[in-house]
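Every protein chain except one is present and positioned as in the full complex.
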Amino acid sequence: MDLFLQYLVNALALSAIYALIAIGISLFFGIVGVVNLAHGDIAAVGVFAALAVLQAVLAVPGTETPEIMVSIVAIVAGGLGAIATGVIFYLVALKPLAGAPPIIGLLSSVGAGFVIREAILNFYPNGRNPQSFPSIIPPKSFEVAGVFIDLKQIVLVATTAVLVFSLTYVVEKTRLGRATRSILNNREVAMSLGVPVLKVTVTMFVIGAALAGIAGLLNAFYYNVVQSDMGVLLTVKGFTAAVVGGLGNIYGALLGAFLIGLIESMASGYIPDGSAYKDVAVFAVLIIVLIARPNGLLGRAGGDRV
Amino acid sequence: MKIATKAGMLAAVAAAGLILGGAVIEAQDKKVVKVAYVGPLTGPNTAMGIGTRNSIELAIREANASGKLPFKIELISETDDSKPSTGVAAVQKLCNDPDVVAASAHWNSPVALATIPYFQQCGLLNLVSGASVDALTTQGVAEIARVNTPFANLLPHLAKSLINTLNIKTVAIVKSRDAFGEAGSAGFIPEYQKLGGKVVAEEGYNVGDRDFTALLTKVRALRPDAIYLSGLTTEAALVARQMRQLGMQTPLVGHAGWQTTTFVEASGTAGEGAIVVTSLPFLKDLPGGEAFAKRYVDANFKEPAEAYGPFGYAAGQVFVELLKRHGADRKAIVKGVREAKDFETIFGKGRFDASGELQPKYVDMAVLKGREWVPLRK
Partner (left out) sequence: MSSVVQASAPGKSRSTAIWLLLFAVCPLSAAIIRFISPVQLLIAVVVVCLALLIPALRRAASRVLAAGSSPGSAMWLPVLLGAAAVPFVLTPDGYWLFVFSMAMIFAMMALGLNVQLGEIGVVNLGFAGLFALAAYVCTLLTLKGVPFWLAMLGATFACWVAGALLGLCSRRTSGDYFALVTLGFGLIVHQLLVNLRWLTNGADGITNIPAISIFGHTTKDALKIFGLTLPPEANGFYLCLLALSVLVFVALRFRYSWVGRIWGAMRQDPIGVSCFGVDVPSFRVTTIAFGSAFAGPAGSLFAHLIGFISPDDFVLLQSIEVLAIVILGGMGNVGGVLVGSIILMVTPEKLRFLGDYRLMIYGAMLVLLLIYRPKGLFPDPRRIFDKA
């Protein structure tokens, strides 16, 4: 039983990271109708921006900057890096494609993802090798009835919970949220009713990219090892979670992320040599979900689909 | 039509460039013999590839500068991108260049396995300086020889040290599901069991995995004396960290695949005390080690020599020796490798045995202590 609880704790931490990415992808999709396969790479830029700041500060000997200050600066740098990348990505690679079929946007994001990934790899100092990410959260675990819970896991889950809660508040209760939902419903009608569509779109992109950046940072705090291609894994898992839950639906993305984390953890735990097959299990579940519920678990049926 | 005119002018300029460029490239010195390095000069393992290439380059530069050679040796290099198909194309390119008389190819074992038939077909020597699976030299191919240490030398030494020195009688194996990780596990198990050790679990992961908590939770329940990790740096560092996170005090042992400075940085304090069997020389233990390190620094290469640098340097030394003895003749060079008994390299005096392995081989145990890999001594 304590083994099962341990798997559950591990799964929760995993899900928390996937959830933020999945929500970002879901949000992008809802607003511009394009699946963004560069989302994880935007997160990676945030991570490396934060890493650059941390390395710069830690490289100066003798400075007695309080750790909390360093952390805050790093987190801000990471968020800004991701936001800048996200907005540039939108303006350069997606906006010129307005009016084209959504598939073209998806392909464009694949190309942009390659550019971002390879840019980190080629231009970040020593970017080809995995880099150690300084631990800002002190390594401390608590043992509760045989189950080890790490301080990092608590921070991870708590941060995600707070962010998701605030996001749902913004979307459900504020003016920006109403505008967003009107665009989600029908872009043309929203535009004709005077909703500033470009402004709202860019704002939501900023929020989505910031979420990606924070997800990347949490990922870095948790594992302490980062690599230029870390975005691929985040994208694939986040995308899968978003699709399982239903694209365009925040709660769906949350549910999807939890399911994916759970399946991964349980598959590695209970199947002999399961670690090697956990992604197979995840995608098998994905295909089953898509066949049973073509629009995801919480997705709405689309319009004129044949 | 304005664009048309502009494009036309550009085309004319470019055409002129083509002709001029061609003229410049034609002019070349004649008395040049080429040896080649093929390795990961692009892609995931670039640092290793470049370090090795630079080290070969160093040996060749020194030979050219000595003025004792009747010709000039030139090192050309091709990337294999750590991919078999790219490697095959690169080797075919070398085969078709009659000036290339010998090569040192591939850091990645799958790539090295893939190109064997091509070296065989064109009778070109491949003096391996990085790839470490045993199967390279066990197939009886005359064109393949190796200077670095294969698993066949490492793993028995590891098994012996675990049982005899460290008193570790049970291990759980965690291995990457690639050629490297599997070879490190398959070669180890029989040696370990022969000495009375017990393998309590054998778990694989996919390269690129980040979360090992589930796998480690499972292993923790089996209470092994140690975890043997057969894989590469990133995953090893993550395993080390996540072991501590799950409250495991079990020692982590492994092989040179993750004995890197990146592991030291990425694992933080969690990596302290990790033990590996190493094929990567501690330079001060080598006859020519410290001199090599100094000359490498003096040569002003932009990149460090990395762990495989000494093997690259040794390969370069062997190349020079072979060329001196046999001249620019592919066949004679292939034959000459196994014939001669006295190759003076950075590892001291050595010879190639019948299977093509440079003997004696370098093997040692290392431990991570005070954020540095140091020899494990009692």
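Note that the chains take the letters A and B in the order they are written out, and that residue 1 is the start of every chain.
Just so we're on the same page, a contact is a pair of C-beta atoms (placed from the backbone, for glycine too) under 8 Å apart; a residue touches a chain by one contact, two chains touch by 3 or more.
Given the structure is predicted, the values throughout are model-derived calculations rather than measurements.
Hidden chain, full complex: it touches shown chains A, B. Checked against the full complex, the candidates A:Gly40, A:Gly78 or A:Gly113 give a single residue touching the omitted chain, namely A:Gly113. Touching the chain that is not shown, out of A:Leu167, A:Ala190, A:Val225 or A:Val243: A:Val243 (per the contact rule at the top). Along chain B, the points of touch with the absent chain fall at residues 3-4, 7, 10-11, 14-15, 17-18, 21-22, 25, 41-43, 46, 78-79, 82-85, 88-89, 92-93, 95-96, 109-110, 113-114, 116-117, 121, 133, 177-183, 204, 206.
Touch with the hidden chain on the side of chain A covers residues 29, 35, 92-93, 96-97, 99-104, 106-108, 110-115, 117-119, 121-122, 232, 236, 239-240, 243, 247, 276-277, 279-280, 283-284, 286-287, 290-291, 294, 302, 304-306.
Everything below uses one rule, namely that only the chains that are shown with their structure count from here on.
Taken together, the chain B residues at the contact with chain A in this complex read 44, 46-47, 177, 202-206, 208-215, 217-218, 221, 233-234, 237-238, 241, 244-247, 262, 265-270. Taken in their complex, chain A has these residues touching chain B: 3, 6-7, 10-11, 13-14, 128-132, 135, 139, 141, 143, 148, 150, 152, 219, 223-225, 227, 229-230, 233, 264-266, 268-269, 273-276, 279.
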